[in-house]
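Excluded from the complex is one protein chain; the other protein chains are retained at their positions.
After this line comes chain A, so read on.
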Amino acid sequence: MIARRFAARKKLRPARRRPRTDPAMPTINIVFLLLLFFLLAGTLTAPGESEIDPARVGADAGERLPRPLLAITEDGTLSLDGRRIARAELAKAVADLAAPDGDETPVLYVLAARDLSGSVLVQILGEASAAGAATSLVVLNADGGQASP
């Protein structure tokens, strides 16, 4: 009986050595996760836009930085989608945003510095409205992402 078992054991193949996984794999996994996080949670910004600190209110959060985006710095400098424009060019730039068929009113998103003069903001919004765009003010949620009731 024992001899038979021994003979059967002898027929077994030797265990195959599994190829070792690359030691860099955990690192790659983490980097992939980081990549996914930035792809899903981040919004691409032009260099000037990331320096603007927008107004903080209890607005509903969850919006990504929309386009076309008119960024207004504290000193009133304008840039449309990262391209600096003069105040006098605003009306033409807004008119260019309109669809060729002209059916839909273009929406201009305004990212203004929180310390920008309110009068300047209202004047710029008025000029954009007069040029034919609906405007929307981009703000930051003061509650850190929690939508206030």
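Methods note: a contact is a pair of C-beta atoms (placed from the backbone, for glycine too) under 8 Å apart; a residue touches a chain by one contact, two chains touch by 3 or more; residues count from 1.
Heads up, the rule we're going with is that contacts and distances are computed from a predicted model.
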Ask   = Any idea which of "FAS1-like dehydratase domain-containing protein", "Biopolymer transporter ExbD", "Peptide/nickel transport system permease protein" or "Phosphoribosylformylglycinamidine synthase subunit PurS" UniProt assigns to the chain that's been left out?
value = "Biopolymer transporter ExbD"
Task = Please give every residue of chain A in contact with the chain that is not shown.
result = 22, 24, 27-28, 31-32, 34-35, 38-39, 41-45, 49-50, 54-66, 91, 105, 109-110, 112-119, 121-131, 133-141, 144-145
